[in-house]
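One protein chain omitted, others in place.
And now, subunit A:
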Amino acid sequence: MNTMEMIRVNNLNKSFGNLQVLKDINLTVKEREVVVLVGASGSGKSTLLRCLNFLELKNSGHIIIDGERIEQNTHDLNTIRKKIGMVFQHFNLFPHMTVLQNIIEAPTHVKRKSKQQAVSEGKVLLGKVGLGDKLHVYPSTLSGGQQQRVAIARALAMNPKVMLFDEPTSALDPELVGEVLGTIKELAKEGMTMVIVTHEMGFAREVADWVIYMHEGRIVEAGTPKEVFDYPQELRTQAFLSSVL
């Protein structure tokens, strides 16, 4: 079976000033795979995710997206980002726009789709995340879980090849976590390629093809959920898991 590599990261290093937050990261994500990054706060998992769509710029190493090696000084990062959807911890919806306007903003202004087409596609997406009745309200009137589902629909509206999730449920009240995880699971079923940073271990076990455990900027252990959660080989992984499970 020859599945296409969607993301490949070779020897990635990233520092903030004197603090090296990513150390020699190697990572491959194939098409239709779901990779979950776990680890304590400050382990570098969010930074790694943000490097993948160049919200953080690497110091050294290579990032290959969809077969294309991205050099951040010569590439048009806006073009690359169209292929990569991102969902943030704090949703980051545009508060001055209605739900539907949030969805159609990038398709109409970046992809130059007609408004009519963007609206009809947007309505389908919002229906899919269960918010077909909230088209014309402002984000501030929605619950956190609803806002995050709008944010997912907004990212999907660009037809990305990969979706990145940066702790998508960390800012939510516990009773709202399920609806967002449910939406992400649906995407996994449809074969969306995804990289997810999360603290929800049960969800990780359920949805991940691969789990990667990070500690102090390094990938310590990687494997199937069964391998990492049930038979962790590294002491640090065992310690982390016993503290969160």
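Methods note: a residue touches a chain if its C-beta (ideal position, glycine included) is under 8 Å from a C-beta of that chain, and two chains touch if they have at least 3 such contacts; residues count from 1.
Rule of thumb we're sticking to: contacts and distances are computed from a predicted model.
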Under which of the names "Peptide ABC transporter", "Arginine transport system permease protein ArtQ", "DNA ligase (ATP)" or "Cytochrome c biogenesis protein" is the non-displayed chain listed in UniProt? "Arginine transport system permease protein ArtQ"
Sole residue of A:E105, A:E186 or A:D209 that reaches the chain not shown, by the stated touch rule: A:E105
Touch assignment to the omitted chain, from A:G17, A:G67 or A:P95, lands on A:P95
Of the candidates A:K45, A:K58 or A:R81, the residue in contact with the absent chain is A:R81
Going by the touch rule given at the top, which residues of subunit A touch the chain that is not shown? 53, 55, 78-79, 81-82, 84-86, 88, 90, 92-97, 105-106, 109-111, 138, 140, 151, 154-155, 158
